[in-house]
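Only one protein chain is missing from this complex, and each of the others stays in its spot.
Chain nomenclature is as follows: A, B and C, assigned in order of appearance, with residue numbering initiated at 1 for each chain independently.
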Amino acid sequence: MTDRPLALDIGLAFLVLGVAVWTIAARDTFAAVVGFVAFGLLLTLVWARLAAPDVAPTEAAIGSGVTGGLLLGASTRLHGTQTPAPGEKPGAILRLAAAALCTVVSAGLAAIVLLLPEPAPTLAPQAATNISATGLGNPVTAVLMAYRAIDTLLETVVLLLALVGVWSLAPDRVWGGFPGPRHHADPDGLLPFMAQLLVPVGLLVGIYIFWVGSVAPGGEFQGATILAAMWVLAMMAGLVDAPAVSRRWLRLLLVAGPAVFFAIGLAGFAMAGAFLAYPEAYAKLLIVTIEVPVTLSIATMLALLVAGPPERALR
Amino acid sequence: MSLALDVLTIVAVSAGAFFFLAGTVGLLRFPDALSRLHALTKADNLGLGLVVLGLLFQPEGLFAGLKLITVWLLTLLAGATVTQLIARTARPGGAQE
Amino acid sequence: MRAAVADFLFAAAGFVLATVALGLVRILRGRGDDDRIMAAQLLGTGGIAAMLLLADAMSMPAAVDVALTLALLAAFVSVAFVKGFARLGADGT
Partner (left out) sequence: MGEATLYGLCGAALVGLGLFGLIVHPQPLRKILAFNLIGGGVFLLFGAIARRGAAAGFGGDPVPQALVITGIVVAFSATALAVALLLRLFQETGQATLHLDG
């Protein structure tokens, strides 16, 4: 590993910055969103270069993929409203001041990066020595599900609250109805055909990525996002309709993950003397018991966040 | 044996990289949308296909090889669909549909 | 020998990335939205190829799973692109 990887890294860093500049500078919003999707793809490569194979698929799936799909949909819906009114454009002085401020912020952060302490502080050795107690083989999953499980529990709650927020934006007449427009299967059958091939493979890959997460890079967020993307794909191809948001089974599916997580967390008081503490003999079993419903709930939440608030009334 | 496999890897990956170059040049230089689509399809199908082929020569086990081929097939499927859908809206006469 | 192959694969990954980045010029000065979608598609394929090459060069087999994720999500985003593109077309723009 001589100078070649570094040349690759320098090129990649400049590409990331170039695409980011384009995302900010593009005149057309749709073009800016295309730039953002490319940005996410390049960041995924950066995460691989930073030896973070758990973060890379998260960036690919959520940061670029699902966020990209969401923003693309929004940019086409808002097309034609994206030219700022004359009074809205910031003046030259404001732009200059903003540029100066942002340069200072970037320079400060750059100085911090250059002045980071040597040797670098790290929790990797502690993560390594305690990992056998969790029964897991992947340190990042161990952090998410054991050492800092409360972060992950709260994160599922954040997703749920965001979904409640999105749903509450529905107008009265479609309250509790179906999200998004109804997509009809293309009469020529090209998109449905592709979806019929892709969705089963995608579901399989999603389950695989989730399952492998206990021993190797992967895990519930990455797997859940793939499952969610496949569901939304099937909706867009017209294979299935989005469920009405007032369905009882849907709501149960959404709260199952956080509820099981919380219940096992409370049981930790009885079993091991602290919230979210696992008795060592059952740690792996308990973690898997949490992960399965959490993955299903997260997949449902992500898909419905992309689908948006209800737009069609219940009949 | 290992040397021969490495040589095969290098040859196939180089050929794949060449097709990526060809696809990009086509995308930049060809005058109309349909021939640009043709160039893009070349890069998609052959470029990634040859890279995957080259990596298959490196001994990684059956499951890893299966995953490599799945990546290629998924890309083919997505590429073919998008190409078809764009081609339908980008007729030589213009972009109206 | 192994190191030489790894070096070559690094270089190939860089080459493919540089090539498809050239295609990004198409996004920057795109003549239309279809050109932008094509360029994004090419970047997606190139990114997947680079990820596979890096997986082998860095001896990081998990990166193949990342490429698998990228391939699936690229298909998802492509469909969103085309759907949005069709909507833009329907608006008469």
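Criterion: a contact is a pair of C-beta atoms (placed from the backbone, for glycine too) under 8 Å apart; a residue touches a chain by one contact, two chains touch by 3 or more.
Just so it is clear, the model here is predicted, and its values are computed rather than measured.
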item	value
Contacts of the hidden chain among displayed chains	A
Touching the absent chain when the full complex is considered, from A:38, A:142 or A:212	A:142
Identified contact with the non-displayed chain, of A:99, A:240 or A:285	A:99
Footprint left on chain A by the chain that the document does not show	5-6, 9-10, 13, 16-17, 20-21, 23-24, 29, 32-33, 36, 39-40, 43, 46-47, 49-55, 58-59, 62-63, 66-67, 70-71, 74-75, 77-78, 81-82, 84-85, 87-90, 94-95, 98-99, 101-103, 105-107, 109-110, 112-114, 116, 120-125, 127-129, 139-140, 142-144, 147-148, 151-152, 155, 158-159, 161-162, 165-166, 169, 171, 219, 221, 298, 302, 305-306, 308-309
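We take it that only the chains that are shown with their structure count from here on.
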item	value
A-C or A-B, whichever has more C-beta pairs in contact	A-C
Whole-Å gap between the CA centroids of chain B and chain C	10
Chain A and chain C: spacing of chain centres that average the CA atoms, whole Å	19
For chain A paired with chain B, centre-to-centre distance based on mean C-alpha positions, whole Å	28
In chain B, residues with contacts to at least two other chains	70, 74, 77-78, 81, 85
Sequence positions of chain A contacting 2 or more other chains	191, 194, 198, 201, 205
Residue numbers on chain A that touch chain B, as the complex places them	190-191, 194, 197-198, 201, 205
Complex contact set, residues of chain C against chain B	1, 4-5, 8-9, 12, 15-16, 19-20, 22-23, 25-26, 32, 34-35, 37-39, 41-42, 44-46, 48-49, 52-53, 56, 61, 64-65, 67-68, 71-72, 74-75, 78-79, 81-82, 85-86, 89
Partner chain A, residues of chain B touching it in the complex	70, 74, 77-78, 81, 84-85
